[in-house]
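Here it is: the structure, laid out below.
Up next, chain A:
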Amino acid sequence: MEIKLLYYLVPSLVMFCCGLYGFLTRKNMIAMLISLELMLNAVDINFTVVNRYLFPGSQEGMIFTLFAIAIAAAETALAIAIIINLYRVTKKVDIDEAKQLKG
Partner candidate 1 sequence: MEILYAIVALAIIIFSVLTVTTRKILRSATYLLFTLFAAAIVYFMMDYEFLGAVQIAVYAGGIVVLFVFSILLTTHPGSNSEKLANRHVWWGILAAVATAAVTGWALLSRCADLFSSKPEMADYTMQDLGNAMLSTGHGGYLLPFEAVSVLLLACIIGAVVVARKR
Partner candidate 2 sequence: MFSNPLIYFVVIPVIMLLGIYLCRNMAQIRAVAVTGSLALLALSVWLLVDYLGLRAAGADAPMLYRGDWTWFSALNIQLSVGVDGISIAMLLLSSIILLTGSFASWKINPLPKEFFLWLILLSIGVFGFFISIDLFTMFMFYEVALIPMYLLIGIWGTGRKEYSAMKLTLMLMGGSAFLMLSIIGIYYNGVPEGVERTFNLLQIAQYDAIPHDWQCFLFPMAFVGFGVLGAMFPFHTWSPDGHACAPTAVSMLHAGVLMKLGGYGCFRVAIYLMPYAANELAWIFLILTGISVVYGAFSACVQTDLKYINAYSSVSHCGLVLFAILMLNTTAMTGAIMQMLSHGLMTALFFALIGMIYGRTHTRDIREMGGLMKIMPFLAVCYMIAGFASLGLPGLSGFVAEMTIFVGSFENTNTLNRVFTIIACCSIVITAVYILRVVGKLLLGPVYDKHHEELTDATWWERTSTVTLILCVAAIGCFPNFFANLIRTTFSPEIFKVLGM
């Protein structure tokens, strides 16, 4: 059986929807961040797969994913710094605690 494009897209869609579900239901900020990573990864997979299947001659999707990973890393680092800082103030990591932008 040959592996078609769709076969990759379906798991990534499931992954995305799981991420979305997690993001919406969790109150723990770290858990939300984890869900966010899921969604990002699902998108990354889509980029590469589509690039590989439909446009094998060019590498934009791949490079885009590369950048996305870099940016995701930066973003996560910053987000975790904020979360820890917030935790210091409120002793909680719930998103409800972070409604105001001042400490």
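With respect to how the candidates were assembled, all candidates are chains of the complex that A comes from, given by their letters.
Rule of thumb we're sticking to: contacts are C-beta pairs under 8 Å (C-beta built on N, C-alpha and C of every residue); 3 or more make two chains touch, one makes a residue touch a chain; residues count from 1.
From a predicted model like this one, the values you see are computed outputs, not experimental measurements.
Chain contacts in this complex place chain A in touch with candidate 1, from the set 1 or 2. Of all residues in chain A, those touching candidate 1 in their complex are 1-22, 24-28, 30-31, 33-35, 37-38, 41, 44-45, 48-49, 52-54, 56-59, 62-63, 65-67, 69-78, 80-85, 87, 93-94.
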